[in-house]
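With one protein chain withheld, the remaining protein chains of the complex are depicted in position.
Moving on to subunit A:
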């Protein structure tokens, strides 16, 4: 526990300098943020080929301008219920991890926000362990919270 706490504190210390830019995405009712520097693409999902036998959070593979992208279902990853209408009309955030292309499927992509580091808080201690694993921390926005996705953690589990 203390080790994690220390790490979070040092992260916090680093984050205290200046501001960062985030793209906000909606997954179910939750507002999430992905750091702009992590994002390669934002695109709407047109067709998706399911991969039988793959882990449940892998929604399938898709063709993004001639590249094959592995799609990760953010809802599944966060333990949220599936959308009743399936993957149709979903958006994807394209990221690169270990030289491979992944797309994180989200319900909606919002806006780009520049957030001051002072607003950043570490994960609340009572956060669900699945969420804690993929969350870097939380920003206090007006009226709601924005959870910062830890892309590396999110994908590492999928790739493991």
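By our rule, contacts are C-beta pairs under 8 Å (C-beta built on N, C-alpha and C of every residue); 3 or more make two chains touch, one makes a residue touch a chain; residues count from 1.
The criterion applied here is as follows: contacts and distances are computed from a predicted model.
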The complex's invisible chain, by UniProt name, from "histidine kinase", "Heme exporter protein D", "ABC transporter permease subunit" or "Cell shape determination protein CcmA": "histidine kinase"
Residue of A:55, A:83, A:132 or A:153 touching the missing chain in the full complex: A:55
For subunit A, residues in touch with the removed chain: 47, 49-55, 58, 61-63, 66, 68, 70, 72, 98, 100-102, 155, 158-159
